[in-house]
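All protein chains of the complex are present and in place, except for one that has been dropped.
Chain nomenclature is as follows: A, B and C, assigned in order of appearance, with residue numbering initiated at 1 for each chain independently.
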């Protein structure tokens, strides 16, 4: 939608139309130098503002540079608000923009600061500003970087049923194994309930292994060992699936090219081995 | 067996036969709207009843909502018992159903509550109810979701000898390395016996790494380092095997299609492009 | 060598020859029912004797069942010694057998118990008995199970230069990163020397992550984060290499078959499309 070409509405005056159209091209598109510069500026602003949010959460930094963080936040929010209003103003269909995915992300990235100003207590809203990072994808999407992502997504999409099935099987397995460990292990070793045991099973099967909970009894360690080998081997499934999907798509493309070349090739070799032209029946030599 | 079409026995009256057949289609099959609705209801009941079992194990929740958990358990057990009896009643061969895999799972998912009622002390039996989750596969099996699973299973089946060999080699390796670490490491670092050292070796080679036991001496850390690199590299084996198996099966299918197309293609291009037979020099048209 | 057929030496009497040859076939070969039974018995004896060694290391079990362990050990050692002497006696070339890989393994699996009897203090020699597990491969080797292992080995062999290079690169990387972490991290966090830091780096890059040593400072955690992402991504290298090698070998086999079928196929299609036999020049119809 953001890429849709701009159709001027007949009733608006010509001069304002031109300015609005120019702004539209700069803000929504990336093909002109001004549009590319705007995108790079926006990307930097997003990254710096998110970095400020992240660093502000460190107690020492907040105490020392609290004012600087607040100042930068108000500056970025003002800039993003201006940008949001401009987008609304120059968009051929403001409602469609405001209700689109990126329209909602754009609004969500400025709202927390306004909420913070009006309702001072809700500090947890502040970190929602990190969602601004999602705006990065708008820039990436337009820069043509996403064709590779689309390929990845397509591989995921083609393997979606298998991935879903794999996750369901994992969930069933993890629930049953977690319950089994809850039965054989002591609650003093950290296995206080089935949900905790399932959490521990996921920690083990995924080979993360925090070690905050670890089996102490012999049967518990035996089950854990089986789980680890299982988890270690099971990783082969998603890898094999996705790898096969990616290989397969590339292979199909390659074979298509091959076939075209092959037809051309055999046509050539035919000509070399024939004594009569297969098109006209005249002797070739 | 559950999918076998129903053959009415001649001696039973026509009216009862129809009802029994209708129930059979609803309960055992999924092709009719009523059968699909029954499956979805069953799926929900299984998931909710397992969730109740899982949550009941949390001490705080058990103390607060103990009565609700007991009530839900009795309700679900009643419903599943009714379903089991119905399945026995409408199945053309009750004995075959009762001794089939899903027949045993169905019985196992209601038995623990009855045991619990008769022998109040055996609380460990309660968690066996989690095995109800296996019933989920009956529904998935019928919904045609399992064709992907069958493909996965086939890949596993074709690679079974290699996987078995891989696991045997791992077991031998892990036993020898675990014994080696037991020799060089102190029992104060947690390496109290060979089984414990083997357990730790599995934790390390599978890259889980709890950290409850960790080598303290220099030779111990050296052996551990070699193990980690080994474990890190060895994962390539099952992944490569399964990936190759999946790729290979898809490749064979693709090449079969290719060959068919190729034959058609060359035949077609020959006929289309030639004006004289390339075999005898006679005009084709 | 063990598989070499037996050629009787002319000077030995006929009767003894027959017995010795019969024993040779039973002990060294697996094709006869007696030979297969001997192999299965040997496999069981190896596994049980190793299990006894492993369980003997558990203090509680050693205190309670010490005599049983000692008895079983003497029984197994006697049996394996008898077997070793028999192998030496019936082998057509006892020296070649004694110096072969399995000959040395066979001797190594009985020696520790004799050393233990003569020099009572050397308890660490006892666990060397676990090396008996290597004898399992003799049985597997003969049972034809190893053709899959050979395939795996071949894939490893073909990728050996790449794997060696990969390991060298890892070693250089791990040494440099470990030194870097030693520079920025405090010795109180566990980074007391460069070898310890390198050990921690291997623990991190291989995604094992014990957590006995963990970075506390901000630059240390930053370097650790980069390492983890690196280690997480680097696993793709051995997997990709081995997977490609396995796929490639299977692909070559498949294409060879394909080509054979294709030649047969085109020959057939030719016959269908030709009006003159390409072998005799006579019209086909």
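Heads up, the rule we're going with is that contacts are C-beta pairs under 8 Å (C-beta built on N, C-alpha and C of every residue); 3 or more make two chains touch, one makes a residue touch a chain.
All values reported here derive from a predicted model rather than from experimental measurement.
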Next on the checklist: Among A:25, A:86 or A:136, exactly one should touch the missing chain; which is it?
Outcome noted: A:136
Item to check | Touching residue (missing chain; options A:104, A:117, A:167 or A:226) | outcome: A:167
Item to check | Absent chain, residues of subunit C that touch it | outcome: 161-162, 165-166, 168-169, 172, 175-176, 179, 182-183, 192-195, 198, 204, 207-211, 214, 218, 221, 224-225, 228-229, 231-233, 235-237, 239-241, 243-244, 247-248, 251-252, 255, 259, 263, 266, 270, 274, 276-281
Next on the checklist: Across the whole complex, list the residues on subunit B that are touched by the chain not included here.
Outcome noted: 207-211, 239, 243, 247, 278-281
Checklist entry - Given the full complex, what residues of subunit A touch the hidden partner chain? => result 50, 53-55, 57-59, 124, 127, 130-131, 133-134, 136-137, 140, 145, 148-149, 151-152, 155, 163, 167, 170, 195-196, 199, 202-203, 205-212, 231, 235, 238-239, 241-243, 245-247, 250-251, 254, 258, 262, 265, 269, 273-276
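Here is the rule we go by: only the chains that are shown with their structure count from here on.
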Item to check | Centroid comparison with subunit A (C-alpha atoms), farthest chain | outcome: C
Checklist entry - Over half shared or under half: which fits the residue numbers at the contact of copies subunit A and subunit B, same or different? => result different
Item to check | Computed distance of Cα centres, subunit B from subunit A, in Å | outcome: 29
Item to check | Inter-centroid spacing, subunit C versus subunit A (mean Cα positions, whole Å) | outcome: 42
Checklist outcome for this item: Multi-partner residues in subunit C (2 or more other chains touched) are 207-211, 239, 243, 247
